[in-house]
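Yeah, one chain of the complex is gone here, protein chain that is, but the others are all in their spots.
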Amino acid sequence: MKQYVFKIIMETRDYECDSQGVVNNANYLHYLEYTRHKWLQSRGESFQQWHNEGIDVMLSEVKLKYKTPLYGQEEFVSCLNVRREGARFIFEQDLYRRSDLKLCLQATVTAVSLVKKRLSKGDEVAYLLGLE
Amino acid sequence: MKQYVFKIIMETRDYECDSQGVVNNANYLHYLEYTRHKWLQSRGESFQQWHNEGIDVMLSEVKLKYKTPLYGQEEFVSCLNVRREGARFIFEQDLYRRSDLKLCLQATVTAVSLVKKRLSKGDEVAYLLGLE
Amino acid sequence: MKQYVFKIIMETRDYECDSQGVVNNANYLHYLEYTRHKWLQSRGESFQQWHNEGIDVMLSEVKLKYKTPLYGQEEFVSCLNVRREGARFIFEQDLYRRSDLKLCLQATVTAVSLVKKRLSKGDEVAYLLGLE
Partner (left out) sequence: MKQYVFKIIMETRDYECDSQGVVNNANYLHYLEYTRHKWLQSRGESFQQWHNEGIDVMLSEVKLKYKTPLYGQEEFVSCLNVRREGARFIFEQDLYRRSDLKLCLQATVTAVSLVKKRLSKGDEVAYLLGLE
């Protein structure tokens, strides 16, 4: 497994599976969002609090590679790296099945920030995230 | 607007919005899946029926560009093109806000097919879809 | 079928089904909410607009009777009656499979209203809804 700045163990839930018996493709975006929010929380920050203060983070681009499907009640490790590229924040997020660390999903999530509903150069969020 | 082989008018639902007041990023994948299934239905086919017959279509890759957020109770036009590339089926799917046809989401969805749970070269699905 | 003040035709979506192949129990609450919002919309009102004006409607009680499961891509008729009982608004909401009008779900949904985040006696909402 690569090196990541943040990892959490998660578990799929039966209601996230569709009639093919595997996690529906949309729910992976929930896992990724949840992981980003837990990462923020681990740093004492919260998207909701930022929103209340007029700072919003919006996704601009997502690339997903579905490698191995996850089934119901399966544990996985959700891993995150992040870097800044100008006004954009790039999250590299990978999910591994916990039992054998097989790669299940590879994602690149790009976000931009809005301050008082206007597109920002990213300095406020970079400061809050401790990113240069 | 580009030319598409299939278009439907959809509408966002309030429960699809998050606390930022806009449609949560994951729900766009639901819109895209729904559109693919309606397209199939318009051709007399159904993923569920295929599943029962041992043919499964699985996503292998998704690329999303979020252009303009959709709000609750907003109508949009969901558009689809599809082509085959060997074993892969590539769906170009774009969502436009209905009121002014502003582009909201640009997606490229790549799927592969399984026949009796084994990866297929795609001939069965290409035949069912009328793709060369 | 009983008499209702509001009816719409809806259709289940494949992603709403779980691995038993039927619509997951939670999604019926989405159908019911969507129907209430469409009913409001048909009267020129919107929960979102009320929320922005400081009026919130919150559910206090829900009773659901699951009569017949709905499958993917099935059409159903979503029906609504509403009455006021003091501070409470009672929605009788029934879902019928469209093909044979078989009753699928029987629901009683009770809501209360908040004005500027304080529990209201319901007069503002009753006025907006045209209920006595």
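Worth pointing out:
Labels for the chains are A, B and C, by order of writing; each one numbers its residues from 1.
Note that in this section a contact is a pair of C-beta atoms (placed from the backbone, for glycine too) under 8 Å apart; a residue touches a chain by one contact, two chains touch by 3 or more.
Everything numeric here is computed off the predicted structure, so don't read it as measured data.
In the whole complex the chain that is left out makes contact with A, B, C. Note on the undisplayed chain: of the listed residues C:N27, C:Q73 or C:S113, the one touching it is C:N27.
Touching the omitted chain from chain B are residues 14-15, 17-21, 24, 26, 72. For chain C, the list of residues touching the undisplayed chain reads 19-20, 24-27, 29-30, 33, 48, 51, 56, 58-66, 69. With the whole complex as reference, residues 13-15, 21, 30, 33-34, 37, 41, 46-48, 72-73 of chain A touch the missing chain.
Methods note: only the chains that are shown with their structure count from here on.
Chain A and chain C carry the same sequence, and matching their CA atoms takes a turn of 180 degrees, rounded to a multiple of 5. The most centrally placed chain, judged by C-alpha centroids, is B.
Rounded to whole angstrom, the centroid-to-centroid distance between chain A and chain B, based on C-alpha atoms, equals 22 Å. Mean C-alpha position of chain A lies 33 Å from that of chain C. With centres set at the average Cα position, the gap from chain B to chain C is 28 Å. Residues of chain C in contact with at least two other chains: 14-15, 21, 72.
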